[in-house]
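What follows is a short report on a single structure.
A single protein chain has been omitted from the complex, and every remaining protein chain is retained in its original position.
First chain written, first letter: the chains are A, B and C, and each begins at residue 1.
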Amino acid sequence: MIKVGIIGATGYGGAELLRLLLSHPEVEVASLAAKMDRAREKIADIFPQLKGKTDLICNNLDIEKMAKVTDFIFLALPHKTSMKIAPWLLEADKRVIDLSADYRLQDGETYKKWYKVKHTSKHLLDEAVYGLPELYRNKIKDAALIANPGCYPTSVILGLAPLLSHNLIEHEEIIVDSKSGVSGAGRFAGDSFNFSEVAENFKAYKIMSHAHQPEMEEQLSKFCQGEVKVVFVPHLLPLKRGILSTIYGKLKKEARSSEVLRIYHKFYQNEPFVNVLDNELPEIRAISGTNYCQIGLHIDRSMKRIVIISALDNLIKGAAGQAIQNMNIMCGFNETEGLGLSTPIP
Amino acid sequence: MIKVGIIGATGYGGAELLRLLLSHPEVEVASLAAKMDRAREKIADIFPQLKGKTDLICNNLDIEKMAKVTDFIFLALPHKTSMKIAPWLLEADKRVIDLSADYRLQDGETYKKWYKVKHTSKHLLDEAVYGLPELYRNKIKDAALIANPGCYPTSVILGLAPLLSHNLIEHEEIIVDSKSGVSGAGRFAGDSFNFSEVAENFKAYKIMSHAHQPEMEEQLSKFCQGEVKVVFVPHLLPLKRGILSTIYGKLKKEARSSEVLRIYHKFYQNEPFVNVLDNELPEIRAISGTNYCQIGLHIDRSMKRIVIISALDNLIKGAAGQAIQNMNIMCGFNETEGLGLSTPIP
Amino acid sequence: MIKVGIIGATGYGGAELLRLLLSHPEVEVASLAAKMDRAREKIADIFPQLKGKTDLICNNLDIEKMAKVTDFIFLALPHKTSMKIAPWLLEADKRVIDLSADYRLQDGETYKKWYKVKHTSKHLLDEAVYGLPELYRNKIKDAALIANPGCYPTSVILGLAPLLSHNLIEHEEIIVDSKSGVSGAGRFAGDSFNFSEVAENFKAYKIMSHAHQPEMEEQLSKFCQGEVKVVFVPHLLPLKRGILSTIYGKLKKEARSSEVLRIYHKFYQNEPFVNVLDNELPEIRAISGTNYCQIGLHIDRSMKRIVIISALDNLIKGAAGQAIQNMNIMCGFNETEGLGLSTPIP
Partner (left out) sequence: MIKVGIIGATGYGGAELLRLLLSHPEVEVASLAAKMDRAREKIADIFPQLKGKTDLICNNLDIEKMAKVTDFIFLALPHKTSMKIAPWLLEADKRVIDLSADYRLQDGETYKKWYKVKHTSKHLLDEAVYGLPELYRNKIKDAALIANPGCYPTSVILGLAPLLSHNLIEHEEIIVDSKSGVSGAGRFAGDSFNFSEVAENFKAYKIMSHAHQPEMEEQLSKFCQGEVKVVFVPHLLPLKRGILSTIYGKLKKEARSSEVLRIYHKFYQNEPFVNVLDNELPEIRAISGTNYCQIGLHIDRSMKRIVIISALDNLIKGAAGQAIQNMNIMCGFNETEGLGLSTPIP
């Protein structure tokens, strides 16, 4: 039984984390903090979905107080805020999972370029472990600071890792066309995410300028000799949750679907949360509300083209669920503990 | 050809008004104003739906400047703001249609009770005409100031007027269960109208405390000896546009559907924008995007109960369309001019 | 550990039942049957949400075969089909929960009137127990045949039971304005439930002619001297799951909200799945995906009117979840076993 704190509990990521942790048998949620309108408030008064599940109070952050009652802390904060808090917590010997982007990039200069501020705790960038269990499980075990991956990058890296690690595609010809549900923009996203602006609408945004792009490029480059550059175009879907990435690659040599699928199956054979589909394509409803990433693919042999589809729930495998998976690994719990989620039908 | 100004052109009501007026053959939109983030901006840069339709600029309000170039002014402002501007415009001899609630209630005390502020131009309450053409066409013709009705009240008054004017139902037993789309909350409605909060959700709100209730009560009372009190429960629908009110009445004596329908047909026989349905029930998709109000009904003879269903588009017949209908009447144009709208299928 | 069969596993009710039972620790799902296009098919090939969760095959019904491998059978069949199968299963000493309407009405004549066919196993109508645990827990324990309540009636009966049992409202003045998500129409609902017909639409249907009306009337009448008649108007919401009923009653004498809330709290004090809200109103997102029924109320003292809002998930508390709750009671399991569901945020 570990005692957990969540800083940023009033955002969607923090609230999902809380919801899932409430039924985790090895965890006691000991403290919640966030920037509050009122000094303190029952979290279930903010999220009616939690009514009857918890009486926990959320307070403005008193970091020393929280440190006293917790062993393990999740930062579900906006980018640029986490890096102000994480160093203190690590000094105080807490283990920390940061759901923001602050420790995801290993290069402080890249951070500065994309996030438009200087990184204030660069010394931790080396120490932080990129929390993608399918690739870095061993490092995660002993980490003090986890940089929980972004939602788009998780879908893209899991989709491409088997191909790149087997050197099957041209690493300079990758195109990523991603589509995300609205919750990806967060709970305080402003009037342009009003229902009336988003329903019955669809659009691309931040073409080649989304901060998740350098994150996926940095990670994908680890599989290759050269540096991976991707064309990344995110789009906004009129639905609440889920990401589906359609990824286009150019095969280095001819390959059949069956061969490539075998490679994917092998690559993920022991992974509890990656589902490789043989004869079907991933869809958002199949993974919404779960920690699964579904992957499917299609090859056009004459054109030597491969299309990979990767789908996950942006708030679970793309945020809170993956954070819990990381916590489970760090604490020696069963990796799937608290993540046995299913998705309603229909 | 009249020259029109819109104050509050960046809200949904104002923008719909602009869109419709742009294809009105008797109108030139001469000036747009609103509380602007930047001093001036192309309105089509704010609403991509207007791209290619107009190059009009929206400015911060300079009321004297606007008065110089316009004859006719629409106020598409929040409640409590209109009453600060309308008196000045009337002094300047403009004709004014106010889409806010500021001049809808004839009793300043009721206004104060429901809107929580003192009315600052009470002297205009008598002069203002409640702009429901189906009831007050003659007064509208010569009015200088029109109080454009609320969206819920329009649906309810049109639904009940034939029954009350024929003294067919108990006026103390009226229950109104209304459901509105999200655009009713306006463009600047805040994070609780974020897509993720509203999609796949439904709820009642402001039971017996919505400010449209005294408005409908005041209007309905004009048909009766006594004062009408209604039970009014509004709900929020996960769709963009449209209101459907389900209205429950108690018949004073037995009546057949066919008789009552005949009364409705007669009551609205010359009305271009009220559709009484004989064998079907109104639905939002049938009127969305148009200036129509659809009305249907069901009678249970054994229980002496009547159910009236009334549906309209909250931003058109419930706001901008009705405002144009009023303008047409005031200016002697064909009443349907600029309102020949149809709704896409499906 | 009991061995369970589901007949009708390819409909939404049956599939939700399966999904929930798959993580029920006391249950082994031993057999699935349905009217199949192909003779046999993996259920996860029909419902991608079940991929990775089960390899169960669904077959055309072979009732003898199913009887051999199961102790307990759920009928998730269309009305009129269950009554052909249930008698045989009871003869074979199975315990049966029927999710259809076939055994909900105690009066075979009422059944015939509303379902337009003669009941073919009337002798079981007396024996069947109406499976609403909050009212009939003791009878459910020993029942062989449970008539699992309808979704609308569950919301309405739970909403009204405390009021009627305390004789607080006029039983002839009840108005029920219910709104249901689209999944209520089932998986094979036809082209009029196509996304394009339903999205951005809202309508009432079957006013005073929905077959759930006599069901709620029969049940509500048990609390009164006289026979309860309700005005029942169902509506179709553009969302997938959830029912919200707005119920209007006339108080027999003045009462404060606080008093009436106390009565509700007491009535449901030991109920694990009924949440009475004090200061808020129920909303669908708060209960979607769970077995909870949320109840809130508002009283207008001057008008002696009470408005009760009752919300539940039509496929869980309104179908599959309630069926499992009944099974838990029948089998002596913990009543909440397998029903510790939470709903994603947002």
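Here is the rule we use: a contact is a pair of C-beta atoms (placed from the backbone, for glycine too) under 8 Å apart; a residue touches a chain by one contact, two chains touch by 3 or more.
Model, not experiment: these values are computed from the prediction.
Taking the full assembly into account, the omitted chain touches A, B, C. Touching the missing chain, out of C:Tyr12, C:Tyr115 or C:Tyr136, is residue C:Tyr12.
In the complete complex, the residue from C:Ser100, C:Ser121, C:Ser183 or C:Gln294 that touches the missing chain is C:Ser183.
Which of C:Ala30, C:Ile43, C:Val198 or C:Ala320 touches the hidden chain is settled by the complete complex: it is C:Val198. Residue C:Leu239 is the one among C:Leu239, C:Val260, C:Val276 or C:Ile324 that touches the chain not shown. Touch with the hidden chain on the side of chain C covers residues 12, 181-183, 187-191, 193-200, 238-241. By the touch criterion stated above, the residues of chain A touching the omitted chain are 175, 177, 179, 194, 196-197, 199-205, 207-208, 229, 231, 233, 235, 237-242, 244, 246, 248, 281-285, 288, 298, 300, 302-303, 305, 307, 309, 346.
Contacts to the hidden chain, counted on chain B, fall at residues 12, 15-16, 19, 22-23, 47-53, 183, 187, 199-200, 240-241, 275, 277, 280, 283, 285-286, 288-289, 292, 294, 315, 340, 342-346.
Following the convention adopted for this analysis, only the chains that are shown with their structure count from here on.
Here the chain at the heart of the structure, going by C-alpha means, is C. Taking the mean of the C-alpha atoms as each chain's centre, chain A and chain B sit 45 Å apart.
A separation of 37 Å divides the Cα centre of chain A from that of chain C. Chain B has residues 194, 196-197, 199-200, 238-241 in contact with two or more other chains.
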